[in-house]
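Note sheet for the following structure.
Here we show just some of the chains, and they stay where they sit in the whole.
The first chain written gets the first letter, and so on, giving A and B; residue counts start at 1 in each chain.
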Amino acid sequence: MLDYTLFLSLVVLVSVEHASLESAPLQIENEELTHVEAIRDVETPLNLTRTNFERLDILSNRSRYVARSCKEIMDRYGEREDGLYFLTTANGMVYQTFCDMTTAGGGWTLVASVHENSYYGRCTVGDRWSSQQGNNANLPDGDGNWSNRNTFGTAEGATSDDFKTPGYYDIVAEDMSVWHVPNNFPLDHWNLAAILRYHTSNRFLRLYGGNLFELFKRYPVRYNVGSCSNRGPAVPIVYDHGDKESTKMFYGPNSRAESEPGFITFRPINNERAAMAICSGVKPTGCNTEHYCIGGGGYFHPVQCGDFPSFDWDTAVNSNGWSASKEMREAAVLLFYR
Amino acid sequence: MLDYTLFLSLVVLVSVEHASLESAPLQIENEELTHVEAIRDVETPLNLTRTNFERLDILSNRSRYVARSCKEIMDRYGEREDGLYFLTTANGMVYQTFCDMTTAGGGWTLVASVHENSYYGRCTVGDRWSSQQGNNANLPDGDGNWSNRNTFGTAEGATSDDFKTPGYYDIVAEDMSVWHVPNNFPLDHWNLAAILRYHTSNRFLRLYGGNLFELFKRYPVRYNVGSCSNRGPAVPIVYDHGDKESTKMFYGPNSRAESEPGFITFRPINNERAAMAICSGVKPTGCNTEHYCIGGGGYFHPVQCGDFPSFDWDTAVNSNGWSASKEMREAAVLLFYR
């Protein structure tokens, strides 16, 4: 990470003390800076750019826009650049989120991200898209965030934690787009870093109330609401990055055998009558959906509860048995409307 | 939910595949849309209104207002419409919340909501108005949110989760108003949906520092701070929706026998020396306040800890024994200042 040549020159200027409290099997550099003046004129060895105020002023001026969605920002103000914009709900609540202004005509609003914070926490803190209350059949909806107006997180943190904007329930949309972005990636690299990107184009949301909030009222993400045959709609997708073959390879071998790529599917139900929210990229043809569908109600087979319920079933470094690939397990699922 | 006539016409146009993996005892429709063009010109069967930009611009212009409370918005800018406004604390922190501009002269600021997320979680995640740390006598104040400057939630989500604004500690007020609104109701229907609405009119907050933050410094919501006889003030209320009789019926039969409707009471203490925050609509005349008073410190009888501590004691579909009515148990308590 450090420019090594420059680092060596620093060693001359800076008094460095290596901690040596005991024998060190894993020696890491351990500087102690004491001479202030020595560093004063050293050019930074990292890419520390000065603030571009001209750019910052342009971004700040976006706070003048008044629109409920990125599509409206594009149509009303002619903006075509990806990035953060200010949106306003029908009630007047103002928030910021990311707009994809380029994919397939642009105008996509990031409304949510589903992020798995720990495969060891079974419906514990951080499992906002299933339950933070433990595995509990008495709480069949879990945290209920698929169909309420609770919001959390920030756009810049959408690959580091769960994210839900007022747009999730406020925007009236026709189609969805989904990005799988490796955890902790910064916003300006999401598009290029995504392992899978696709969108729907048949305006299916018109049939389900215009957004996921309404769709999941019609198909509740609730334990014991039905059986495996009662899943919600499966909608065909158009790939923006990746294809049917790569989609298959992101899930485990066993999952591939009971799903068909090229779709986004809503509210699957598994053998144990647990409900999930979204099967991203696939349509289930079997009933072990906990291994390849995300989100959920409040009750699962005990060791399967969570935002990515059982993507790690066969505890593997990479896809194996029912386990999804490491790439899929460690990527946040970003949901867009248009 | 779907317009059935229209749905039938859709069946003609759209390729629908019903999932039939096994015999389906609970048959739910399960469309799979494949023909994009078919849907293109279908009018939406739901009430998907276009964005009213004129209206949105008006709401956005409220961001120009500078005031610490809804009362000041009303007095300074002549606004008389219920809805979201921008407020500013004495230190300059800006936030949005709901203003009731019509009840009893208007000018009421929504400063908090107390929402019970699960009767099965005993002082677990989501119990911000009691404790998210389990039932613990070593943590007598629990999360301490009745008397600190921590904030959480959003106005639009105030019936889906706990809500606390900077106004809770910043606004200097004289009276309070309380709305009991069924969980998950949208902001624009709160007023009509509320099962109980009332306000105080004797300016009692002048005696307690001008807000609940100060009142609860004087009467700490803390385990073992006193006995049942040491409760805080009981203030008479004026009903805006409901009356003394309906108030009584919202609580369980046993609770009715040890409380008097027509009051809001602060910091009751029960037989086990657990402290609660608010008895909404009633003045206790007995000491089993955990069944009809909300919020609390960090320690209760083990199966009573929570934001609505023991409203479900006699596990009933409706009010029974000590159990409050289903209406009361599943309504968020919205707190306003003026």
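Note that a residue touches a chain if its C-beta (ideal position, glycine included) is under 8 Å from a C-beta of that chain, and two chains touch if they have at least 3 such contacts.
The structure displayed is predicted, hence computed values, not measured ones.
Shown are 2 identical chains; the number of copies across the whole complex in this structure file is 3.
Here is the rule we use: only the chains that are shown with their structure count from here on.
Matching the C-alpha atoms of subunit A with those of subunit B calls for a turn of 120 degrees, to the nearest 5. The geometric centre of subunit A is 29 Å away from that of subunit B, both derived from CA atoms. Residues of subunit A that touch subunit B in their complex: 66-68, 72, 76, 88-94, 125, 132-134, 136, 138-139, 143-144, 147-151, 166, 172, 201-204, 206-207, 209-210, 214, 218-219, 225-236, 263, 283, 285-287. Considering their complex, residues 1-2, 10, 17, 19-28, 30-36, 39-40, 42, 44-46, 48-49, 51-53, 55-57, 59-60, 62-63, 83-84, 96, 117-118, 120-121, 124-126, 153-157, 159-161, 184, 186-188 of subunit B touch subunit A.
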